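I have a structure here, written as structure tokens, and I will follow up with some questions on it.
All protein chains of the complex are present and in place, except for one that has been dropped.
Coming up: chain A.
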Amino acid sequence: MHTAAGVEARLPIRSDMDLVWVRQHVRQAAALLGFGLVDQTKLVTAASELARNTLVHGGGGRMEAAHVTTTGGIDGLRLTFSDSGPGIVDLDRALSDGYTSGGGLGMGLGGARRLVHDFAVDSAPGSGTTVRVTSWVSRPPRPREGV
């Protein structure tokens, strides 16, 4: 079993310094839960994209990290990014590659969705944005374990 310590966190996203702490926390939490190197890298990259959106488009907000488990006992890391900014007017458009309302590449939101297992956005114009992503640890079968 994993302890919640080191995984559970609530971090502010108010500056580009905070983006660094978000990335470091997600890296550490993913490693603790047993994610492999490639999956850690995908999660940290997705978190970096979403946290930067929270900062740049949402005017700042926070990230919450939580350890989740399936009934089958598979560990997952759930990250929730929320802000009370302007919200996303056209979500389909925002998710499409290359769409940006600013000077970005427009790859962040759609790219983050590809990098995680579960992805959900809750947003409405004027009422902020919450993006919740979850990835699950995929362990190679280890038949001898616990025998």
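Simple rule for what comes next: a residue touches a chain if its C-beta (ideal position, glycine included) is under 8 Å from a C-beta of that chain, and two chains touch if they have at least 3 such contacts; residues count from 1.
Here, contacts and distances are computed from a predicted model.
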item: Choices "RsbT antagonist protein RsbS", "2Fe-2S ferredoxin-type domain-containing protein", "ABC transporter ATP-binding protein" or "Tryptophan synthase beta chain" - which one is the UniProt name of the chain not shown; value: "RsbT antagonist protein RsbS"
item: Chain not shown: contacting residue from A:Ile13, A:Ala29 or A:Val44; value: A:Val44
item: Candidates A:Ala66, A:Met107 or A:Val137 - the one touching the absent chain; value: A:Met107
item: Full-complex contact with the absent chain, from A:Val20, A:Ile74, A:Val89 or A:Ala124; value: A:Val20
item: Touch residues of chain A, complete complex, unshown partner; value: 16-17, 19-20, 23-24, 27, 37-38, 40-42, 44-45, 48-49, 52, 97, 104-105, 107-108, 110-112, 114-115
